[in-house]
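Could you have a look at this structure, given as structure tokens, before my questions?
All protein chains but one are shown at their positions in the complex.
Take a look at subunit A:
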Amino acid sequence: MRICLITEGSYPYVIGGVSSWVNALIGNFPQHEFILYCIGAKEADRGKYLYDIHDNTTEIREIFLDEFLKEKGKYGKRYKINAMHTKIISDMLCGENIDWHEFFICIRNIGFKNVSEFFMSKSFFDIIKQVYDNKYAHMPFTEYFWTIRSMLLPLFNLLVQDIPKADIYHSVATGYAGIIASLGSALYNKPFLLTEHGIYSREREEEIIKADWVKGYLKDIWIDFFNLLGNCSYDCACKVVSLFEKNRQIEIDIGCDKEKTMIIHNGIDVNKYKDITQKQPDDEYINIGAIIRVVPIKDIKTMIEAFSYVKRQISNARFYIMGPIDEDPEYYEECQSLVDVLEVENIIFTGRVNIKDYLGKMDILVLTSISEGQPLAILEGLACKKPFVTTNVGSCKELLYGNDEDSYGLAGLVVPVMDYEEIGKAVVKLCINEELREQMGQNGYERVSNFYTHDMFIDQYDKLYNRLVEEWQE
């Protein structure tokens, strides 16, 4: 089976949860052939893979959003655009009754190779002007016009790319990756499988609300646009897999057909963690650790403040931040200076390390992310029988507290996002109660071994792939 796996801003350029997931998926299906379609942000990343590519990956297509910016176009070109094209494109701009299949075919039928040139054509200007007059007439036209162009440039550029042939188009996000998968599915009449780790349109929405490069009244246009991209995937995919229940509910809320949704948890091979080095008996410290990339979304600063709180009460606490520090050097600097300002001792940034060398020595693990899907870090920690303190994001609560089906009890404590005092309190609680730590560690281990195993994860995808291909042929 040829599977076209589409990633956006993750594998193989970025280390992280989604990338590890992709890496594990491909590695565990030697019987299938994978074609990677990777959408990256910067062309400078081309060919810079941070993972060893598996042998069953037969082709890697790379496309970078910034390479579209280099395209030069002449203005004044004419295109054959009929009333139907106009209607389909302007419906898309308005976000109304879009038949994506029709839209893809329409764009490819216009037959332009150079998107800039098309955007600089009279035909396209007329469409934008018409949509503006009907829907956005109160807005400054110049800004609307430039916004629309910069918004659609990457999208249209993706729409004119060659899509590799495959039996299944499997995208790991909605967004641009979802567009490619939808397009492949439409062009070659093959199933589109979507696995959504986070909720793409929600993540973009948060970004845009915070962004200062978008003016207030344009924010809605951008948010609508990313919702549109998201909905394209929900419309075109025949199965939408989420990692946990909460996300499944959100997907349904924002427009995904309930029938399409299903859950496949992340999985982990518990046995791999059986023999890791344990804490030495003469180690008088209480070791608190975080398996984490030092980036803002993980909210390392709150973590440091929380530890400062802990340190005031537990003098023999020690804190390990285990993960790459080079992704956002500026943020790392800020974290360092926060450590200096708070004058907390015993905070150790390990940088990129082999987690297995450290995990066993930990007494407590923490995770303070602002946003998460289903963090692999928690699965790893639980597999090592470590209790957790996490913020209430993604599936953290489900992982630590369990859901209706399991009765393994608490595997840690869930606290509100960015509340360093609550985080600190929870950590202190675990610090002073060794019995509780052990109980929670055991609970977590049971849960992971029974619900989140690697084999289950692989097995479910295997069945899903086969079922999709079969159903599609019928």
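Methods note: a residue touches a chain if its C-beta (ideal position, glycine included) is under 8 Å from a C-beta of that chain, and two chains touch if they have at least 3 such contacts; residues count from 1.
In this section, contacts and distances are computed from a predicted model.
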Omitted chain (choose from "Exopolysaccharide Pel transporter PelG", "4Fe-4S dicluster domain-containing protein", "Paired small multidrug resistance pump" or "Formylmethanofuran dehydrogenase, subunit C") - UniProt protein name: "Exopolysaccharide Pel transporter PelG"
Option from A:Arg46, A:Arg61 or A:Arg149 whose C-beta touches the chain left out: A:Arg149
Residue, one of A:Gly73, A:Gly95, A:Gly360 or A:Gly409, that touches the chain absent here: A:Gly73
For subunit A, the residues touching the chain missing from this view: 69-73, 75-76, 115-116, 119-122, 124-126, 129, 132-133, 137-143, 145, 149-150, 153
